[in-house]
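Every protein chain but one is kept in place in this view of the complex.
Let's turn to chain A:
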Amino acid sequence: MTLGWIGEALASAPVQHALIAGTEIAFLSGLVGAFVMIRGQSFAGHVLTDVGTTGGAGAYLVGMNGWFGFLSFGVLASVGMELAGGRTRGERDLATGVVLSLALGFGALFLYLDAQLAHANASMAVLFGSLFTLDPALVPWISLTAAACLVAMLLIWRPLALASVNPDLARVRGVPVRAISIAFMVVLAVAVETDALVAGSLLATALIVGPAATAARFTASPLRAGLAGGLLGALLVAASVLLSYDSYTWLPQHTSWPVSFFVAAFTFFAYAIAAATHRVAFQRRAEVELP
């Protein structure tokens, strides 16, 4: 088999932009995801994407770029959730749920109004991603934002790790736990909302949780899990972009399969395989250790 179609894909400007923006943000997502795992914030991460839906739909409504809508609503919601936080995880989830359902309600209204005002494609772009129709002028901004978030993560890495694993000890050691948590939530929001461009607001969670959960099966160190998750995420997104480009020729009716489908399928199966491997390896070790 020749790899001609990959060369052809790489020569196309939209694919280049999609690859650059997609892999950068997937790397950041994997890194952030390592802490989402430790802190048990999968639901919070998911809520941010739904709140982003509202922001994205609202932005289209007033004629702004969707990304700014995603970002502004996501960052606001992340800070709000952190400040409102409940005592236990279940309670926190329920309080989060009420905010979420309110945001979804307004999202429904905005998308409905979008459709009424003849931005018919807006709703699909918000919900299912718009990586191939990315505004080229936005790509450098996405790169810059991703880089800024990476630097922020590296700056707060050690206190964040301590505060995530043992908040009481962190407080005793003089770590500003609250401020660190809020900073982390803002970075998480930026990563999630930019993922929404790649995979759509419905699926952005996959890139945060999937690669990180896969990596967490093999290492307990947040740094190693973060780096491995980031690389895995970037790889999956690159493969998804290329396959989505090629899928146009797969079926007679010539519709390209959405990037978000490939991202979701790859992350799920990566996790399933990792879980199975881990189980087998663990069992073998247990057998060896028995006298």
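Heads up, the rule we're going with is that a contact is a pair of C-beta atoms (placed from the backbone, for glycine too) under 8 Å apart; a residue touches a chain by one contact, two chains touch by 3 or more; residues count from 1.
Rule of thumb we're sticking to: contacts and distances are computed from a predicted model.
Visitor: Out of "FAD-dependent oxidoreductase", "Metal ABC transporter permease", "Carbamoyl phosphate synthase large chain" or "Extracellular solute-binding protein", which one is the UniProt protein name for the chain not included here?
Guide: "Metal ABC transporter permease"
Visitor: Have a look at A:123, A:145, A:164 or A:181 and name the one touching the chain we're not showing.
Guide: Counting the whole complex, the residue in contact with the absent chain is A:123.
Visitor: One chain isn't shown here. Among A:104, A:182 or A:238, which residue touches it?
Guide: Checking each option in A:104, A:182 or A:238, the one touching the absent chain turns out to be A:104.
Visitor: Residue by residue, what part of chain A touches the chain that was omitted?
Guide: Counting over the whole complex, chain A touches the hidden chain at residues 37, 40, 42-43, 45-46, 50, 88-91, 93-94, 96-102, 104-109, 111-112, 115, 120-121, 123-124, 127-128, 200, 202-203, 205-206, 209-210, 213, 251, 253, 255-258, 260-265, 267-268, 271-272, 275.
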